[in-house]
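This report concerns only the one structure given below.
Excluded from the complex is one protein chain; the other protein chains are retained at their positions.
Let's look at chain A:
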Amino acid sequence: MGGVGAERRPDGGAPGVVIVGGGQAGIQLADSLRTEGYNGPIDVFATEAHLPYQRPPLSKDFLGTADDPSALPLRAEKFFAERDITFHRGVSVTGVDAATRLITSSAGDVLGYAALVLATGARNRQLAIDGAELEGVHYLRTLDDATALRVELERARTALVVGGGFIGLEFAASASQRGVAVTVLERGERIMGRVLSEPMSQHFSQLHGDASVAIRLGEGIARLTGVDGHVTGGVGTSGALYAADLVVVGIGVEPNVELGRMAGVGVSNGIEVDSYLRTSDPFVYAIGDCCSYPNAHTGTITRLESVQNAVDQAKVLAKTLTGQPTEYVELPWFWSQQGADKLQIAGIVDVAGDPVLRGDPACGKFSVFCFRGDHLLGVESVNNTADHLAARRILSHHLPLTVAQAADPLFDLKAYSRAA
C-alpha cells in the first residue's frame, strides 16, 4: 500500500483525498492528513450547512437552561482556509463512479479522487406507526434537531421518550431537570440493555426513578395520538395511554451506506472495512459511525457509534493514506452523562457475561467489571474516573486481571494498571 497517488483530476490538477461527511470522523481525518504531512488537495463534502460541530453536548448541556445555547464547533471557521482544505459546506456527494474514480455532488461538482473516504455517519431509525408524522414528534441527531427540541422544552410539561437507550435517557434527564414530567418506554427488559451489564442498567433505572423519570419496561409504542396535527400522547403496546405534549424517539440509528453501495463495495450493517479501514475497493475507505470493522478487542465485526471510534479511526487512516500503513486496534471507550451522573465505559461489555462489582452502588460511585469466564472484556464506571482510566490501561495493554482482584476494594487498581 503506497500513499495517496498523483493522477489527473477533471479540473486539470492531481486528484487528492475526497472526504464525504463533515462530522467527527471526516473533520478529524482532514486535520490529521495535514498533521501527517500530506500536502495534496483535500475536499470535504458536508450535507449539513452548519460549521461542523460536536454531537455529544446536544443531548446534554445544550438542552439545559444554563449553558450558552450555541453549538460547540469541531474546529474554528478559519481552520479550513489555514489548512488549505476545500470545505463544501451544505453540499452532498450524490454519486460515485468507482471505475473512473469520480464523485458527483448536489452542487454539480464532478471531482476525481485518489482516495475516497466515506465518513457519512448514521441517521435516526424512524418510527413507522400511526401518528409518527405529528408535530411535536422529535428525533435527536443533528444541531437542527436539538435546536427544535430546545425550543419545545420551553413550553413542554410532559414528554414521552420512545426507547431507553443513551440518547433517550440523556434527554430524559435533561428534560426532567427542567421540570418536565418524563416517561420512558423501553421495549426490552431493562434500559440500555443492548450495551450495559445488568447491575449497571439497574443502577441507572434507580437514578432516573429518583429523578422522577417514569420508566416502563417491556413496553413499546403502538401509535401516537394528536389534535390539530400536534401530538397529545401515545398508546403503548400494552394498551396503556400516555399523555405527552412532546415525544422524543430514540430507537437507534442506521448507517449511511448508500455511497458504499454505489461504489460497489461490501455493505452489511455498515460499510465493510478491514483492519486498515479499507473497503473492498482499493481506492475507497470508510470510518466512523458508517463502517463496520474487525474489532481487535472483541474478535468480532463491530460498528461503533462513539467519538473515540470516529477520532481514532480518522487518525489511523491518515497514517495509512500517507504511506504508513497502520491497523486500527485502539481500545473502544465511551461516556454518557445522565443528569448529575457520569457513566464511563472502557472496552466492550458482554451484556450476557459475568459482571463483578467493585465498590458499592448505594454510594453512587462504583464500577462493574464485565468478565466472560475469567477474561475481562469491558468495565463500566459511574462517577469514578480513576477506575475508568485504570481499566483503559489494563484493557489496552491486555494486563491480566482476576475476578478476585477486580472485586477487592483494597487491590490498588491504579498502581497495577500503571505498572504496564
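FYI, a residue touches a chain if its C-beta (ideal position, glycine included) is under 8 Å from a C-beta of that chain, and two chains touch if they have at least 3 such contacts; residues count from 1.
Quick note on the criterion: contacts and distances are computed from a predicted model.
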What name does the UniProt record list for the absent chain among "sulfate adenylyltransferase", "Urea ABC transporter membrane protein", "Short-subunit dehydrogenase" or "Ferredoxin"?
-> "Ferredoxin"
By the document's definition of touch, the residue of A:A296, A:V329 or A:A386 touching the omitted chain is A:A386
Full-complex touch with the removed chain, picking from A:G22, A:P56, A:G136 or A:G339, is A:P56
Listed residues A:R150, A:R178 or A:K342, member touching the removed chain = A:K342
In chain A, positions touching the absent partner = 54, 56-57, 60-61, 66-68, 72-79, 82, 307, 311, 335, 337, 342, 344, 383, 385-386, 389
